[in-house]
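The full complex has more chains than appear here; those shown keep their coordinates.
All chains are identified by letter, namely A and B, in their written order; residue positions are counted from 1 within each chain.
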Amino acid sequence: MQFTAQQISLLLNGTVEGDALVAVDKLAKIEEGTPGSLSFLANPKYEQHLYTTGASIVIINKDYVLNGPVSATLIRVDNAYSAFSVLLEQYNTIKLNKTGIEQPSFIHPTAKVGSNVFIGAFAYVGPNATIGDNSKIYPNTYIADNVTIGNNVTLFSGVKVYFDCVLGDNVIIHSGAVIGSDGFGFAPNPDGSYNKISQIGNVVIEENVEIGANSTVDRATMGSTIIRKGVKIDNLVQIAHNVEVGQNTVIAGQAGISGSTKIGEQAVIGGQVGIAGHLTISKGSQFSAQTGVNSSTREEGKQWGGSPYLPLKDYLRAHVNIRRLPELEKRVAELEKMIAELHNNK
Amino acid sequence: MQFTAQQISLLLNGTVEGDALVAVDKLAKIEEGTPGSLSFLANPKYEQHLYTTGASIVIINKDYVLNGPVSATLIRVDNAYSAFSVLLEQYNTIKLNKTGIEQPSFIHPTAKVGSNVFIGAFAYVGPNATIGDNSKIYPNTYIADNVTIGNNVTLFSGVKVYFDCVLGDNVIIHSGAVIGSDGFGFAPNPDGSYNKISQIGNVVIEENVEIGANSTVDRATMGSTIIRKGVKIDNLVQIAHNVEVGQNTVIAGQAGISGSTKIGEQAVIGGQVGIAGHLTISKGSQFSAQTGVNSSTREEGKQWGGSPYLPLKDYLRAHVNIRRLPELEKRVAELEKMIAELHNNK
């Protein structure tokens, strides 16, 4: 699809400088702009690119003063960054606007499917599953028996949702993520083997949650593993059985939360962080990447690092000390020599 | 399905106190019990909930003495915990009791499929593959050429098993796990590029193994990557080519075992642990979470921690020392000052 500078300007409530009829069909960074593309300038750091960009249209702030000739058509708006964000979102909405039911797909006769949905080929919707309005179930996705899925939900290709799980409105789950697999629970036998403990709970994901590609969220042994509303989870993250992740918490790639741990709201968990089981993590706690958390936190909003974890400042200081350890050992050896001399001279 | 207190009591060889005809259709924790649900009381810590629970039926020990009025119907048994475990298992068995072959699925004419199996829609069973009796192959699962699968095996939705791999009886594999992908083997060329080394071995998984969601087990370069019987592997675990994992070993989430390493039996490997290649790990070794193992272990049944790893006790002690490092540096500086003074005063 092509849009002219005039059309875009109308949409953004802006004013056009230059050729109002020039047309674009893609978005680009200003330093990578080519003819037919639309860019924006918000960060003064990138200002020099305005005069050399190959983009056909650039969105800039109303009050921006030019320092030279510009070949692109300009659209002036109140806030170039937020105007461009609006376009990004519109672009994506148009791009991902699929509806209809592709064939072959499998929709059990007892499943309830809302209006205006997309169900891709080779998608599976099991007995008594419910899918809300405007939801998109991409190809090769599996929705097991009795799963409930809200409105405006997107499950990208290859997501697997085990039986009885519940997903709220506006949830987005990326390819390969697994929701509701069995918790890791086994009881040891005298002969060293293990008996599986049946995992009969489920997973509840509240509204506005996003979960990244190939992440896993295990079902509860009994009750629910709960992801509260607004939580954002990156790729390859492990959430074990009976965990509860508090509202608006953010979890970066490859982090893992062990069984029955409760994470407070607004926490920030860095990449590859590991949090042990049966802990309580207080609201707003922040863990830097690779932190190992082996006990509950008490204070809110504190920063942590290291494995086992320490207050971030203490950890960083200790790490500087560690680098100086060879030097410290030498200083101690020198002291020992001097003391020995003093003794002998006594 | 609904069951009355009387029916359940008969099954558990118990005795009913209260309304024998009250019916339940789900299981719940005693503190979360609602009308229509069945709970149990085993841990005295939860005793107070017995008197307030909304559950319709509670299973308790024969010899438990009531301290007040209870509204739920009680079923008294020898051991409330193990009686409840029996019910959990029965519940799950009924819940997951699927059989039959859904359409469309792909079963190659040369594949051999046992009796009483479930093969879900969009599942693929390749040429010369064998599936034993009572096995369940969930939708969107891929079983390549010449794969052998035993009896009572469960492959949840989206499991991928590459050609020539062998799975024993009672194996359970969760969604998205990949069995038999190529080992990571490349030979460097003088120009900096790499040549792939063909990986022509397979993976052998013995009986009673469980493997978690999105875990990966690579095929051997030649010979077999072997998971011995009774091994339990959590989610997002990486097992590299030619690894052997000993009987009844347990591996927690996001741990990784590098190529050709042999893990002894009854080991316990914590979350996010990394074990380097070509090592031998002795029987019963225990690694705490995030441990980094860069050499073989000799002693059996020992606990380890840290990266690179140390005996767990040494590691924990060293970590306390690390926290005190800034203090230690100050003490050394103080000593240096005092020694200088002593020198000057001499």
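The rule is simple: a residue touches a chain if its C-beta (ideal position, glycine included) is under 8 Å from a C-beta of that chain, and two chains touch if they have at least 3 such contacts.
Small disclaimer: the values here were computed from a predicted structure and weren't measured.
Participant: With 2 chains shown in place, count up the copies in the whole assembly for me.
Facilitator: Of the complex's copies, 2 are shown; altogether there are 3.
Methods note: only the chains that are shown with their structure count from here on.
Participant: Rounded to the nearest whole Å, what is the centre-to-centre distance of chain A and chain B, using the mean of the C-alpha atoms as each centre?
Facilitator: From the centre of chain A to the centre of chain B is 25 Å.
Participant: Any idea which chain A residues touch chain B in the complex?
Facilitator: Per the stated touch rule, the residues are 104, 106, 122, 124, 140, 142, 144, 158, 160, 162-163, 176, 178, 181-182, 184, 186, 192-194, 196-200, 214, 216, 218, 222-223, 236, 238, 240, 254, 256, 258, 272, 274, 276, 290, 292, 294, 307-308, 310, 314, 317-318, 321-322, 324-325, 328, 331-332, 335, 338-339, 342, 345.
Participant: Under the definition above, what is the set of chain B residues touching chain A in their complex?
Facilitator: 27-29, 32, 85, 88-89, 91-92, 95, 102, 104, 120-122, 138-140, 156-158, 172, 174-176, 208, 210, 212-214, 230, 232, 234-236, 247-248, 250, 252-254, 265-266, 271-272, 289-290, 307, 319, 322-323, 325-326, 328-329, 332, 335-336, 339, 342-343, 346
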